[in-house]
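Got a structure here, written out as C-alpha cells. Questions coming.
All protein chains of the complex are present and in place, except for one that has been dropped.
Letters A and B mark the chains in the order given here, with residues in each chain numbered from 1 onward.
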Amino acid sequence: MSARAETLPFGSAATETPLRRLARDFLDSRVAAGALVLLGLIAIAALFAPLLAPQNPYDLAKVTVLDARLAPGERGSAGFLMWLGADGAGRDMWSAILYGLRISLGVGIASGVIALVLGTAIGLAAAYRGGWLDALVMRLVDLQLSFPAILVALILVAILGRGADKVMIALILVQWAYYARTVRASALVERRKEYIEAAQCLALPRARIVFRHLLPNCLAPMIVVGTLQTAHAISLEATLSFLGVGLPQTEPSLGLLIANGFDYMLSGRYWISFYPGIALLATIMSINLVGDRLRDVLNPRLER
Amino acid sequence: MCSTPVLSADPALRVEDLRTHFFTRAGVVRAVDGVSFEVHAGEVLGLVGESGCGKTVTGYSILGLVDPPGRVVGGRVVLEGVDLLSLSEAELRRVRGARVAMVFQDPMMTLNPVLRVDTQMVEAVRAHQDVGAADALEQARAALERVGIPAAASRLRSYPHQFSGGMRQRVAIAIAMLNRPRLIIADEPTTALDVTIQAQILHEAQKLCRESGTALIWITHDLSVVAGLADRICVMYAGRIVEAGSVDQVLDRPLHPYTHGLIGSVPSRNRRGAPLAQIPGMAPSLVDLPPGCAFRNRCPRAAPACAAEPELAPRGNGRAVRCFYPLHA
Partner (left out) sequence: MNPPLVEVERLCKRFVKPLDLAARLARRLGADVSEEVVHAVDEVSLAVREGEVVGVVGESGCGKSTLGRMVAGILPPTSGVIRYRGRESAGLKVQMIFQDPFASLNPRMRVADIVGEAPRVHGIVPKEQLDGYVGELLARCGLDPSYRRRYPHQFSGGQRARIGIARALAVKPEFLVCDEAVAALDVSIQAQILNLFMELRRALGLTYLFISHDLGVVEHLSDRVVIMYLGRVVESADSERIFGAPNHPYTQALLRQVPRLETRKTAFQPIVGEIPSPLAPPAGCHFHPRCPHAMPRCRAEAPRLREIAPGHLSACHLNDG
C-alpha cells in the first residue's frame, strides 16, 4: 500500500475529453508510442501497396521466372532493384510482402470487427437479460474457449472448405467468444453502478440506457481485447495459410509467403521465408504492444 | 473517565518540519509542507483535516510508506531519539510493527485474506521477537482478548472474511498492539464503520492507550470523534498545520478561521434548521500551490498581508496558529 495520487485534488485542463486524456496517458510510454508509429507505418504500407511496390507481384504479365530466386540486392529483368530478393516464381519480395500485408491486415481487422459486433451484441444481451440466456451463452463461450483457437479454426475450415470467405467465417467464429465474455463481464459491473440507476429513475427508455449509457462504458476492455484479438487473428490466419488450409494462392497473405519459402530454406535462400516472417512479427508485436499499453492505461483503477 | 496521561519530558515522537512532495507530470504537489508536532506517551493526538490536506500522507511518511512519485524531501521524524527518515529500509522494517504500528481505514489492508488470523498474528510476533510458536500464539490470543473479541482462542483459527467489519478492525488493532509499540498511527479506522461499532472501537482505543501508555495519532476528518477521544488536536490544511492545541482550546475557542469554519459546518443540536456556516469555495489544488496563506481565497478575514506566508506561531500554553489575523487575537 502507498500514499496514492488519488488523495491529491484534481487539476485538469479546460475541456479535456476522455479521448485526449487517454492519448496523453498512452503516449507516456515511449515503447508504446514507438509501437504505435511502427503500426502506423505498416498500415500505410499496406494501404498504399500499389503505389509503394515497384511491381504488382500477382500480375502475371509483370513477373518472369527469369528472376526466380534472385538474392537480395540484385536487379531484376524489369530493371528495378529487388532489395529483398525474389521468390521461387520471380516475384519481388518487397512487393509480395506489401501486398501480403494488405491481405493479412485486411482479413485480421475485418474478421475482428465483425466478431466484435457479433460478440458485443451477444454479450450485452446475456448480461442484460440474465437467466437462461446468460447461462446458455456463457456455457457456449466456455466450451469454445476451452479448445485451442487453431484447432477450432482447422476444424471449421475442414467443414466449410477452402476459400477466403470460409477463412473469414472461421476466424469470426473463433473470436466472438472473447468479445462476448469481456463485454458481459463489463456490462454486469456497470449495470450495478449508480448512474445506470439514475437513468432508470429518470425513466429513460431501455434501449437508450443500454446503448448510450452502458455500452460506452464497457468500451475500455473491449478496445484492449479488440487490439489483442486482431493480432491473434492475423497470427491465426498466417498459421492456417502456412499449413495450406488458409487463403488461396491467388490472395497470398504473409503466412502463405512464409510457407512458399520454406522449401528454399535449407538451400540457403533464406530471404523468401525470412522477410515475410519479419514483417509478420513486426505487425503482430506492434499491435500487441499497443494493446498492452491500452490495457494499462484504461485500467479502471486509475479512473477517478 | 480517562486519567491524565503522565507526560514524560521526552515525547514518544517528534516530527520536525516534515516535507513530502509528489513529483507528478502536472507539477510538484507539496502534500506535506513543513509539518511539526509532538506526541507523548499515553497521549492521543488528533490529526484533523479534510481530503487532500495531507494528514494521511503525514502518517505514511512517518512510517516510510510513501511510494513514487512521492518522496520525503525534508525534515526529521524522531522516535525515541532515532530519526526514522535516516534509517535504511532494513532498519525501518525492524521499527515498523515493533516500535511504531499503523491501523488503516480498511482492515483488509492489514489482514491477508488467504491466511488464518493466528498465522498472521504469529508471523507478526515472530518477526520482531525471538520466541517460539506456542509463545507467539499465546500472545496473539491475549491480544485478541484485550480488544474484546469473545472466545478468542477459537476465533484465532478463523479467516478474516469470517469476521464482521468491526471485528476485523479490532483484529487489526490487536495486531498493531502485539509488539507493544510506543506509537500507533490510526488512519481513519472508524470512518467506514457503523456508529455503534465505531463506539466500540473508540472505547477499545481509549482503554488500550490508558492501560499501556502507548502514544496514539488518530487521523480523521471527523471533529466529533476527535472531540471525545483526543487530548490534543492539530488541524491541517493544504499540507500544513494551521492550528494546534488541546482539544478544549481548539474546539471551544478556535483561533484559525478555517478551524472556526470547520466547526461551524458540523450540524449540531443547537442550530437545527438554520443554514450551516459554510466555507465558500473548495480546497485549492496542491499542484504548484502559490505562495502565501493557502486559505486566503476562502477566508472571510483575508487581507493583502495574507499574500505572505504565515508561520506557525506559538501562543503559549501549547497553542499555535498559522495566521496573521487569528480570531480572539
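Throughout what follows, a residue touches a chain if its C-beta (ideal position, glycine included) is under 8 Å from a C-beta of that chain, and two chains touch if they have at least 3 such contacts.
In this text the structure is predicted, and so the values were computed from the model without any measurement.
Across the complete structure, the visible chains that the omitted chain touches are A, B.
If you put the hidden chain back, the residue from A:A61, A:I159, A:L202 or A:L266 that touches it is A:L202.
Which of B:S88, B:S154 or B:Q278 touches the hidden chain is settled by the complete complex: it is B:Q278. One chain is missing from the display, and on subunit B it is touched by residues 1-2, 50-51, 164-167, 194-200, 202-203, 206, 221-225, 227-229, 231, 247-248, 251, 261-269, 271-273, 275-280, 282-283. Touching the omitted chain from subunit A are residues 9-10, 12, 14-18, 21, 193-195, 197-205, 208, 213, 216-217, 303-304.
Please note the rule applied: only the chains that are shown with their structure count from here on.
The centroid of the Cα atoms in subunit A and the matching centroid in subunit B are 51 Å apart.
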